[in-house]
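Below is one structure. I have some questions about it.
One protein chain omitted, others in place.
Let's look at chain A:
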């Protein structure tokens, strides 16, 4: 979104004038209407849902005391490794941290950004993921563990890269836009991007929302069988869903033969999607996890079919909370871009020139990113040093992991996977109902138990 209106008076001035801002038609809403009336097209932007929704912030850990023993913070081991895809694949991934990098395409991101993601992830022993548009040598070369996305568009899909992948992620949906296809606007369809996607240079590219050769879980089971045959049953196969009906979708993914289920909540980011889609379709990550876990538990495959959760993971506390609710691992996208240098205040003047501001910039579709991350412009891209940015990402991933360990030890857990819902309480009734943990200070879980 671009800030287009005249700078608003300071709040004190507004009060002095006796002006009242409408809660329904707030300034951002008014600007949206004015922009739509002026341009005749809907707003397309990057990032995920910006509206406030119940989230991990609404949960707290109880920590150990008399009835639980904590682990010694600087002495006792708290493991963080995770094995992904050992249900059927003969070559599962073994990652050193459960914090993985979510799928982001070359095209949406610059080659330097993709390389930096690979460098940072590999340094701490975790995986990175391709996106729409195929696998680049920069990414494969720098990624020790690379997940290859299998998307409806099949841009750049080929069996050589499929066999090079450490895991295959069949993408059904994305938290930012469950039910929606992708788009990459003409500014970013450079010769290289167009070549990888077999498209004319400079067009506004549309990605399909449905796979071209299967529909429904019965077909998906056969499709997974085909991918296993092509890769000689070595490669783990993930199924990624945008969180909308995660209980049913997770169950059907398991039935279809997935080794790993990835659930992306509505706060999960996108490179370019209609704002109306981002903010109004899908459910919060917090609401999605218990539904997915319930499906896995009912099918007797929790911890056997691993669950990766994404959408709004920012801190080690978020990592620990997702895992306590039953996730085996998490994935980060927006946070990883910020770690690389996205929305850095040192580009404040340039963000301002684009009608945005550091901390607000979400016009990833425009290809004019001053930080050189969400762009294909050679000059802008060259600003991002993939080695230095990769180091920043590695630092951040280590901090997330150590923060999660800190909390796990306080809860008496010798492995992040030992965190459990019993370690959590909720601050609000909404979060309690969604996360299915008690409201703090009570034993009440709305929707699970009938009364307070």
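Keep this in mind: a residue touches a chain if its C-beta (ideal position, glycine included) is under 8 Å from a C-beta of that chain, and two chains touch if they have at least 3 such contacts; residues count from 1.
Everything below uses one rule, namely that contacts and distances are computed from a predicted model.
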Omitted chain (choose from "Amino acid/amide ABC transporter membrane protein 2, HAAT family", "Cytochrome bc1 complex Rieske iron-sulfur subunit", "Protein glxC" or "NADH-quinone oxidoreductase subunit H") - UniProt protein name: "Protein glxC"
Residue among A:213, A:298 or A:422 touching the omitted chain: A:213
Among A:157, A:354, A:427 or A:440, the residue in touch with the chain that has been omitted: A:157
Touching the absent chain when the full complex is considered, from A:232, A:298 or A:422: A:232
Residue touching the undisplayed chain, where the options are A:204, A:279 or A:403: A:204
Missing-chain contacts mapped onto chain A: 39-41, 44, 153-154, 157-160, 162-163, 183, 185-186, 197-200, 203-204, 206, 208, 212-214, 219, 222-223, 225-226, 229-233
